[in-house]
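My questions all concern the structure below.
Only one protein chain is missing from this complex, and each of the others stays in its spot.
The first chain written gets the first letter, and so on, giving A, B, C, D and E; residue counts start at 1 in each chain.
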Amino acid sequence: MSPMKLCVPGDKLCSTEDCIPGTGVYLRHGYIYSSLAGYVLRKNEGEELPVISVVRETETQLLPDVGAIVTCKVTSINPRFAKVHILYVGSTPLKDRFRGTIRKEDVRATEKDKVETYKSFRPGDIVLAKVISLGDVQSNYLLTTAENELGVVVAHSEAGAQMVPISWCEMQCPRTHAKEFRKVARVQPEYLQA
Amino acid sequence: MEECGDTNITLREFGCEQSLLSRPDGSSSFMQGDTSVLAGVYGPAEVKVSKEIYDRATLEVVIQPKVGLSSVRERLQEQSVRETCEAALLASLHPRSSLTLVLQLLHDDGSLLSCYLNAACMALMDAGLPMSCLFCGVTCAVNAEGQIITDPSAAQEKESRALMTFAVESTEHRVIMSSTRGSFSVHELQQCIAVSQKASEKIFQFYRDSVRRRYSKIL
Amino acid sequence: MAAGFKTAEPLEYHRSFLKENCRPDGRELAEFRTTTLNIGSISTADGSALVKVGNTTVICGIKAELTNPTVEAPSKGYIVPNVDLPPLCSSRFRPGPPGEQAQAASQFIADVIESSDVIQTEDLCIERGKLCWVLYCDIMCLDYDGNLLDACIIALLAALKNTQLPEVTIKPEACTPEVNLEKRNGLLIHKHPVGTSFCVFDNSILIVDPTAEEEGLSSAHFTVVTDEGDRLCSVHKPGGTALSGEKLQECISRATARQREIQKLIDKVIQSVKAAE
Amino acid sequence: MATVQVSEAEKVYILHGIRDDLRVDGRSCEDYRHMEIETDVVSNTDGSAKVTLGHTVVLVGIKAEIGKPRPMVPDEGYLEFFVDCSANATPEFEGRGGEELGTELSNTLYKVFNNKRSLDMKSLCISPGEHCWLLYVDVLLLQCDGNLYDAISIAVKAALFNTKIPRVHISADDEGGKEIELSDDPYDCVRINVENVPCIVTLCKVGHRHVVDATLQEKACSVASLIISVTHKGTVTCVRKVGGGSLDPESIFEMTEAGKRVGKALHAPLMKLLQQEESLGKKRQKVGFLG
Amino acid sequence: MAGLELLSDQGYRLDGRKATELRKVQARMGVFSQADGSAYIEQGNTKALAVVYGPHEVRGSRSRTLHDRAVINCQYSMATFSTAERKRRPHGDRKSAEMSLHLKQTFEAAVMTQLYPRSQIDIYVKILQSDGGNYSVCVNAATLAVIDAGIPMRDYVCACTVGFVDETPLADLCYAEEGGGGSSLALALLPRGGQIALLQMDAMTACKGVSKVLDEVVRQHLQDVSVLTRE
């Protein structure tokens, strides 16, 4: 292919007959226009028409949307829900903080009603969660940790040392060997080597 | 106010009274010669969501001048007092809460910033807040001939060439806060720090006496 | 996952670098970011300068206006500095009246001007008791990446050296002054104060010229302002963890070296601007 | 502007109506709603007017004061506009809510009058460099049902027509300063020539056609609207695109041409009505809000 | 204004009224269609416009919601051209904040707020032209607007101002008499029940028996006001 073509927002790329619009483009009067300043990428995915999209090297994911895995830091907990700041969407760090809420009933899949939030999270923990809804006018993003891969990833003990997960609901402090309750995430294999 | 040559450093007559206001959780009034300040501490109380810090208490300092609105000068003093208190306070014991320190100036006759600091320390103590160390404010003025005067009055401050205020902590007498005006040499700076550290022992002794006097009434 | 470590545990991330006496952007502990200076870029201002210390960009514009002096100081003009942190320079500043950091910076710059007497306010007086200059020094941060105070002082000093005031003559009979905009003469700069800011990590490690991130994580930060005669104009440490005497001495010697450096840079840029004219 | 929520179905209904040149209240695309104008409704002012355009009610009061002319134009008086969006119109405007819209409206009025021809400013000058007449034009928005710009501009023109500025005599007092006396006879006054004062026409682009004097519902389903202020001779003193959408150049030219035509046709009946009301003089029965 | 003779010896005032005579009152309800209730009133040269929205959901901070009754929210503002001297800002100064508070207190006493818990009633009053007695004209206008909005009230609220010129009480002061330096008293009354909603006295210096004044003059004149506004 010729060296990657660069485009600016508003450039007419091609007509809808010869490509299917991907990300970073929009449709108008039967033509595909670019909506980002970046490189034009044509990928053939099986069907007859290639998928055209415009790619920028920096983060493509600007906003946490429904179903995205987000990394967040717990800021405050009360019996009904835990408040968190969303730091990451997928692997792209967010420059500005977005606030999220994990309700008591979304903490884990099993025995939803017997959940105590202070036994699942503590302020300062780093948690992997999934966005279930954008929330309504008052509340902000609604998150859930009701899957095995979701939950606390990094937690500090009372003594301040980083704790080691020993079961899905307990973590141990290496220095004081004190056990603390957390809703622990089963760490994914590809993260283990980090 | 002899010059620093001999060991004894004279400070003006100090006066302090604690928990004299009923509404705040801790309060104190501090007099250094004619300069007097009233301090009140509210907290740990509920914090606004926008100001909330997840692992520490949020400290807010408000300085009310004697007359008129607080201007840019008070803002710089507020910043100095706030960061000095944050250094002494164990804020992580009260996470997600707010502490408000209000300093009301009653009369200014020199060494104003150190009077603010002393009043703040006494008020924090009176409020029973956990602190890693005490701190006190000492002001030194370098007059035309280069002599160092501790705890200067307003008149002495006006004709001094340089004015330095230090906050000294009680454990190892190191400098927490320094705010200076006028130009001076490095040697003069080191001399003033030494003088302030010596003066701080006298002030901490004064702290102990006034606290002992207060609790002797109760026990 | 490494990128995650930086945002999830920023303090640990920085400590790991400081252990090896270097910093995430590759600088030594006592090394400054590259400082560039550009003078006289704003033609509508009487004097202007733009300073970039690493990413931190500050522009200072000076406009001179005429007013009558106060009753108590009839032979003195005014110099009114003002630091503004617009929402443009960083996402942490909201639009609206200046916040505490902007006001504290403005007061600090005013104190530095007064203590270092970089210019004599007597030079600003045109007619004793009747007419004098007021210099509005408007300092604006365009990109906030830490170490604001140093950049402001350098920008102010360079802009003052670049200021050209129009000539004003007062005719005895007509009470209104006569301003000749073409004929301009510069300001007399007595002293060259230069600021050096330090940050303290975990009460022990001392780093110079902190970035915004390092400032946020440090336990104390303070600024030393020295002039060419090695006299100290300001030692401004608003608080934070305590500092011992020797560390203070170490910082002061680093500050005097920095002062030489900056003075050379300013003079070099002024020469190149004069040569270009 | 106070926005009203309109459902999709209503939007489609309004859109189709306008395409066939028939609006919800039966008007054609370039018809105004019923308009009532009355001058001299507030006695504390030097000139006032109340305009009711459909349900939009605007009250304008003009007070003349003697001030110092601006240094750049020492031989001219000037106008000061202030638009007060009172909470009476909608609860949203309570407290500081109405300030943003008020500033936008007053800035547009400044632009409309920012030329040499609309008002003869030189006649407002008493003595160049020292004294001149300063007209405070205060607009009070009492009820807001769309098309504020037109109602306000017509009210301002009527109020200017109704303004009576007391005649001024300048006599030199003893130490050479100028002494200003106002004639105390209420009828010995100077009137302002409002012949050239422009009127604003707001054209609202709905679908492919543009509509004049749009109600709130029509504005809710419009892409963008164009404000054009036209004098009786058809010259344009201010054009401004308002609203979040974009327009292609052809439709802008079409709208400016239509705006000029409608604006020009507005002035004659307005002046006739004002002169007629003026001629009634004392016999006129003041109605105000009681009517 | 010592020179001006407020009360001529034959008992006539500046504008030809007798001591206890009210100014000409004209009122109209239902002036605006968009508001829930609206009213316009002219008492002599003082003209006021009142608008009522509600009862509707509490806007702004939820914390103000009262669980057992409605919140009355008032805003008093004067048109910038309403007074002889142009006012720079319509509201937001101390005077209008005080007036808003008085209106709020007056109508919290009169409106049956317990019928509308956790809701809010907005009463906005605009003075179009001010010639004295602003407070009483506002109360009368607001009463008509609340009635027009169909909100149940315990009783009409009628207000009147009374001033004293060397001992003889003058009802319904105009601007000149208000500034005349004598003391003045503003009274908001629920006539049928005879209760006083709000009483405001300023500069009440040499005043023998306030109750004498109240019983003899004010009550009788307030009957006239309520008769007038009933139609």
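The criterion applied here is as follows: a residue touches a chain if its C-beta (ideal position, glycine included) is under 8 Å from a C-beta of that chain, and two chains touch if they have at least 3 such contacts.
Going forward, contacts and distances are computed from a predicted model.
*Asks:* So which of "Exosome complex component MTR3", "Large ribosomal subunit protein bL21m", "3'-5'-exoribonuclease family protein" or "General transcription and DNA repair factor IIH subunit TFB4" is the UniProt name of the chain that got left out?
*Replies:* Looking only at the record, the undisplayed chain corresponds to "Exosome complex component MTR3".
*Asks:* List the neighbours, among the chains on screen, of the chain that has been left out.
*Replies:* A, B, C, D
*Asks:* So one chain is hidden, and I want to know which residue out of C:Q107, C:T121 or C:T241 touches that hidden chain in the complete assembly.
*Replies:* Per the contact definition at the top, the residue touching the missing chain is C:Q107.
*Asks:* Which of C:I42, C:I189, C:I205 or C:I270 touches the chain that is not shown?
*Replies:* In the complete complex, the chain left out is touched by residue C:I42.
*Asks:* Specify the residue from the set A:G38, A:G151 or A:P165 that touches the hidden chain.
*Replies:* Within the whole complex, the residue contacting the unshown chain is A:G38.
*Asks:* Given the contact definition stated above, which residue among B:T10, B:S71 or B:Q205 touches the chain not shown here?
*Replies:* Answer from the full complex: B:S71 touches the omitted chain.
*Asks:* Which listed residue, D:G95, D:P128, D:G234 or D:P269, touches the chain dropped from view?
*Replies:* D:G234
*Asks:* Which residue numbers on subunit A touch the omitted chain?
*Replies:* Its contact residues with the unshown chain are 1, 3-4, 6, 8-12, 24, 26, 28, 33, 35-39, 41, 43, 55-59, 62-63, 95-99, 134-138, 140.
*Asks:* Can you list where subunit B touches the absent chain?
*Replies:* 69-72
*Asks:* Suppose we count only contacts with the excluded chain; which residues of subunit C make the list?
*Replies:* That gives, for subunit C, the contact residues 41-45, 48, 55, 57, 59, 61-67, 70, 78, 80-82, 84, 86-91, 95, 97-98, 103, 106-107, 110, 134, 136, 138, 140, 142-145, 166, 168, 176-181, 212.
Here is the rule we go by: only the chains that are shown with their structure count from here on.
*Asks:* In how few steps can one go from subunit A to subunit C if every step must land on a touching chain?
*Replies:* Counted as steps through touching chains, the separation is 1.
*Asks:* Which chains, if any, touch subunit A and subunit D both?
*Replies:* Both-contact set = empty.
*Asks:* Quick check on this structure: which chain has its C-alpha centroid closest to the centroid of all protein C-alpha atoms?
*Replies:* Nearest to the common C-alpha centre lies chain C.
*Asks:* With chain centres taken as the means of their Cα atoms, state the distance from subunit D to subunit E in Å.
*Replies:* 32
*Asks:* Got the subunit A residues that touch at least 2 other chains?
*Replies:* 73
*Asks:* Can you list the residues of subunit C that touch 2 or more other chains?
*Replies:* Answer for subunit C, listing residues that touch two or more other chains: there are none.
*Asks:* Could you list each pair of chains that touch one another?
*Replies:* By the stated definition, chains touch in these pairs: A-B, A-C, B-C, D-E.
*Asks:* Where on subunit D is subunit E touching in the complex?
*Replies:* Residue positions touching the partner: 42-45, 48, 55, 57, 59, 61-63, 65, 82, 84, 86-91, 94-95, 136, 138, 140, 142-145, 288-290.
*Asks:* Where on subunit C is subunit A touching in the complex?
*Replies:* Going through subunit C, the ones touching subunit A are 1-4, 6-9, 91.
*Asks:* Inside the complex, what are the residues of subunit B that reach subunit C?
*Replies:* Going through subunit B, the ones touching subunit C are 72-73, 75-76, 78-87, 162, 164, 167, 169, 172, 174-186, 189-190, 193.
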